[in-house]
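First, the structure itself, so that you have it in front of you.
For this depiction, one protein chain was excluded, whereas all remaining protein chains were kept in their positions.
Chains: A, B and C, in written order; residue numbering restarts at 1 for each.
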Amino acid sequence: MKALLWLGNVDRRILYLLMGFVLLVPLVKPMGLPISVSEYTENVYNEIEKLSPGDRVFLDFNYTPGSIAELQAQADSITKHLLRKGVKVIAICFSPEGAMIADDTLNRIYGGAGKVYGEDYCHLGYLAGGETAQGAFIRDPLKACPQDFYGTPSSSLPICKGLSNGKDVQALIYFTTGYTAEWIRQAGPLGVPIIAGVITVLGPAQEAFVQSGQLKGLLVGMRGGAEYEIIMDEPGSAAAAMDAQSLGHLLFILFIIFGNASYFIQKKYGKKPVGGGRSHEY
Amino acid sequence: MRRELPVLIAGLSGALMVAEYFFNVGILKTWGLEMQNWGVIIAAFALGLAAVSLIRIHSRKMIERRGEWYNSVLLVGGMLVTAVSGIIGPDTAMFRFIFEDMITPLGSAFYSMVAYYLLSAAYRTFRARSFEATALLLSGIIVMLGSAPIGEVIWSKFPVLADWIMQFPNLAGSRGVLVGAAVGTVGIGVRIILGIDRSYLGGSE
Amino acid sequence: MSTDVGVWVSALLTIAAYSFLWKENRFFRAVEHLFVGLGAGYGIAMGYSNIVSKAWNPITKEGKLYLLIPVIMGVMLFGRFVKSLRWTSRFPLAFIVGTGAAIALRGAVEQQFVKQIQATMMPLTSVGNLIIVVGTLCVMSYFFFTFPKNKALSSVSTVGRWILMVTFGAAFGNGVMGRISLSIGVLQTLFGEWIHLIK
Partner (left out) sequence: MEAGRVTSFIAFLFIAAAVLYSIRVAKTRMPSIRKIAGLDAIEEAVGRATETGKPLFYTTGTADITGSYGANIFAGLEILGHTSRIVARNNADMIVGISLPNVYPLALQMVEQGYLYAGKREYFKPDSIQFLSSTQFAYASGCMGIIQREQAAATLMMGHFMAEAILLAEASAQVGAISIAGMTSMAQLPFLIAACDYTLIGDELLVAGAYLAQDPVKMGSIAGQDWAKLLGFILIAVGSVMVTAGSAWLKDLLSL
């Protein structure tokens, strides 16, 4: 009983240490819990399977280095999948930091596989202006981005030939920490198939667009990345992190239970409970 | 004129963007697209605003040797080195080093700290004290167990249950908010274009 | 232990940032200032390349002189730093606010209002559809603010509030996973690349 009350009032620093420890152990010594692939991830996979060699897609890297852990596995796996399919990739960014991340991802995966820059893939760099810029880009990509990331005129790149608006590509795929409806508002009217990879917090709010068909596919957070690694049969960092995710979640749930147990005991014995919003009784 | 002209600019540019969207008129389309490109150019200039205000604040601190002035040196120095190496070209070794070994780890570290605070916040405050709080708590825990692989090991139906919450009640909730937000966006837009609401333009006075 | 300078730099910066979890301290403040500076510098570099490709080159090489208008407006933004010129920054601001509001508005009507309403018109033949349709209506009614109070509206909007709570719960659960992902990423870098503990 006393122990339970104590468990309701653990110092936050002990919690922090516990969490660091709980996350680290399975990273060092993996448990290998099975990861099932959700229907959503399969839908994205099937959507990309529909593309044919020579098709073009836009890849938008709208995230900062702070969210690499959430989105890089998604971006890597999808890029690898596009490479396998022989699809041509045109990268674009609407967050400044995304430009360097896109550069690294494409050079590593497309460049690493011996694909030719300008022919099989290109990087149009960062475009300032948020949603206004997205709208300008999808309506006339080459006018919006007269030069690529390295300063070459984009109209001179063979991959951009005949690219007059968003309808000339077969899909728009974006990875984001911040968009909620921006691409749907700007690219939706053109009818380009849109696939989104979002950080986990944004997942629930996207359901409305999946059900309505405005999004053709949705990947959510690190788990989405891990599932895509599994479906591609190339387990990577995200799949390796899933054990740590499991233990981390258990820690959260355990301490929520501790907190509630001590809350109800205190309430039963007429003490003023510790913690809990809206419990400030006078 | 200093007050009226900005209202007129906001109104005209906004009205043009709305008109070109709904009506299939060539000249409107051409101008609409041009306006969007102008927006990008102006936004690129705006990226320098933060830098100028930072330099103003921190050069004063450095000159007066006020407070932790050495931090200001770090800030302004870091800014100049990054800007110059980036302007020379995104391929320079210096720029790559700054991005990969400084900006990336610092960004990740700052954002990831939120996880620790979230744990202590959940622990302190996530209590089943009312019907509503219990609904939030239960749906939260089910979704947690549904998305971490361990949940599936504990009970194979957790992912199914979590998916159900996401695809039905959560969808209804998100959609209700989304439609309301759309109406709000139109409301603000109409107020700005017609010049009824000028508070947005008064910020720099 | 790694022998790479870059890895050491990033590890030490990470530790300095994390020290905040224990207590606010001078190392934290130092890296925080550094981060602000690097971010702003990065922004300048990217903005510069945008200006060169979208304004400077077209004006000087293609003679598109009308692009001087947005350039001048861009420069006027900086008027806010000079007291007597402060009014000039209102013009470009007005342009940004006007176009931005309109671009969001027109997309919102079609994609967020009409399309979402259309997608909610579902046959009420399954429990799931019933929850979506009735649930959406209840949540919408929670955000009616000015209609006269009556029993029906208030009970419907109470149900709407419950549904919102389930929605927020789902986002909370998801949020936990997202935030844990970020800290796993940091641990992978620290203990994988710096101290070779993770294989």
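Note that in this section a contact is a pair of C-beta atoms (placed from the backbone, for glycine too) under 8 Å apart; a residue touches a chain by one contact, two chains touch by 3 or more.
Quick caveat, the model's predicted, so the values are computed rather than measured.
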item: In the full complex, displayed partners of the excluded chain; value: A, B, C
item: Which of C:117, C:131 or C:159 contacts the chain that the document leaves out; value: C:117
item: Touching the absent chain when the full complex is considered, from B:12, B:81 or B:121; value: B:121
item: Missing-chain contacts mapped onto subunit A; value: 12, 131, 180, 189, 201-202, 204-205, 275, 277-278, 280
item: Contact set of subunit B toward the excluded chain (per top definition); value: 18, 21-24, 50, 53, 110-111, 114, 117-118, 120-122, 124-126, 136, 140, 174, 177, 179-181, 183-184, 186-188, 190-191, 194, 196-197, 199-200, 203-204
item: Missing-partner contacts on subunit C, residue numbers; value: 20, 24, 28, 32-33, 35-36, 39, 93, 96-97, 100, 104-106, 109-110, 113-114, 117-118, 120-125, 133, 136-137, 140-141, 143-147, 149, 164-165, 168-169, 171-172, 175
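One rule holds in what follows: only the chains that are shown with their structure count from here on.
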item: A-C compared against B-C, more contacting pairs; value: B-C
item: Centre distance in Å when subunit A and subunit B are each reduced to the mean of their C-alpha atoms; value: 16
item: Length of the line joining the C-alpha centres of subunit A and subunit C, rounded to whole Å; value: 14
item: Between subunit B and subunit C, centroid-to-centroid distance (C-alpha), Å; value: 2
item: Where subunit C touches two or more other chains, by residue; value: 21, 42-43, 46-47, 49-50, 54, 96, 99-100, 103-104, 106, 108, 112, 116, 132, 167, 170-171, 174-177, 180, 182-183, 185-186
item: Multi-chain contact sites of subunit B, meaning residues that touch two or more partners; value: 36-37, 39-40, 42-44, 46-47, 90, 99, 103-105, 107-108, 110-112, 115-116, 122, 133, 137, 141, 144, 147-148, 166-167, 170-171, 174-175, 177-178
item: Residues of subunit A touching subunit B in the complex; value: 10, 12, 15-16, 19, 33-36, 38-39, 64-69, 96-97, 99-100, 103, 127-130, 132-133, 135-136, 139-140, 143-144, 149-151, 181, 200, 203-208, 211, 223, 242-243, 245-253, 255-256, 258-260, 263, 273-279
item: Complex contact set, residues of subunit C against subunit B; value: 6-7, 9-11, 13-14, 17-18, 20-21, 26, 29-51, 54-55, 67, 69-71, 73-75, 77-78, 80-81, 86-87, 89-106, 108-109, 112-113, 116-117, 120, 128, 131-140, 142-143, 160-177, 179-180, 182-183, 185-186, 189
item: Subunit A - residues contacting subunit C, complex; value: 13, 16, 19-20, 23-24, 27-28, 66-70, 96-97, 99, 125-128, 130-132, 135, 145-147, 151, 181, 184-186, 188-189, 199-201, 203-205, 208, 211-214, 220-223, 237, 241, 244-245, 248-249, 252
